[in-house]
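Excluded from the complex is one protein chain; the other protein chains are retained at their positions.
Now for chain A:
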Amino acid sequence: MAATSTAPSAGAFRATRRRRAARSLVVTVSLAVAVVALFVLTMMVGSFRLGADEVVASVLHLRDDPSVDFVVRGLRLPTAASALAVGLALGAAGTIFQQLLRNPLASPDFVGINSGAGLAAITGIVLLQAGGLVVSGLALAGAAVAALLMYVLAWRDGVAGYRFILIGIGTTLFFDGLTGYMLTRAQLSDARQAMHWLTGSVGQAGDGELRLLLGAVLLLLPTAVLLQRQLRALELGDDTARALGIRTELGRAGLLATAVALTALAVAVAGPIVFVALVAGPIANRLLGPATGGIVPAALAGAALLLTADLIAVHLLPTPLPTGVVTGAVGAPYLLWLLATTNRQGAGG
């Protein structure tokens, strides 16, 4: 006889909690397995086909085979690693934004972060004829400035979700307008490079930027997981969160900073890839059960999505396309559905 349970419903609640914990574990592990499988698969296909064992052996330096190593480590690993890291970062950042602002539309693509990064990068390409790490650095700075600008504009006795989103949409339009103006000023060749960057592609990552992103993901994902508790409390509104002993402004600032940094670095590496941040969180929630909001499952869902999108973009289509085209084609119908259903439920705000 367990002496701990004094309440009649203790058994029932414990069973519910254990069932949910088990489901969460199964979903997370399955997603992780899927991500690893997709990661290996993207390196197997192409004009020079390889077996899974060859890819794994080459990545882990288990075997030396110059021709395989050249294809895997030299050509395919950077793209695959970039898709993996960008997907993880966007998935985590998206769900943090959505939960923090309590709105499924509040992913970084829609609240000005991506546009800020885009404007800065395009300005660099057009005015400074910049490329590579400079463009990435500018994108990073642009995202940070956009986030800071919005935080300042939306600030009044704390940041309220609705205002943040409306200001975000306004800023997005403003930045996009300026980006359009920049493109009209550009030389033809610069404009082509700029347009390619704006579509978003995981294949364009340089070595330096990629390393930066991988390091950041390794550092920021655990930070986000540590802050998950604050996020779950903040979701209940500031008053309740404060009553639960959460230091709301500090928690929110930490979460926003983490999410903005993840988004900015992802955009810096791959350009503004749309919709991954928007759909990763809801997909994870679908799998986990409503409103569970796990950051790790969302990050994994983001990585799985982006790896799949890259596979489709590069290998399944007759002509290889930038990854952003595929995520956009999948994401747009979802957005329409989201707009239609949240409007009907009146749950948009």
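In this section, contacts are C-beta pairs under 8 Å (C-beta built on N, C-alpha and C of every residue); 3 or more make two chains touch, one makes a residue touch a chain; residues count from 1.
By definition in this document, contacts and distances are computed from a predicted model.
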Complex member absent from the view - protein name from UniProt, among "Alpha-D-ribose 1-methylphosphonate 5-phosphate C-P lyase", "Sarcosine oxidase subunit gamma", "ATP-binding cassette domain-containing protein" or "Proline dehydrogenase": "ATP-binding cassette domain-containing protein"
Selected residue (touches chain absent from view) among A:Arg23, A:Arg163 or A:Arg232: A:Arg232
Per the touch definition above, residue among A:Gly116, A:Gly168, A:Gly293 or A:Gly331 touching the missing chain: A:Gly293
Touching residue (missing chain; options A:Leu244, A:Ala257 or A:Val330): A:Leu244
Footprint left on chain A by the chain that the document does not show: 4-10, 12-14, 16-17, 20, 99, 102, 104, 157, 226, 229, 232-233, 235-237, 239-240, 242-247, 285, 289-293, 347
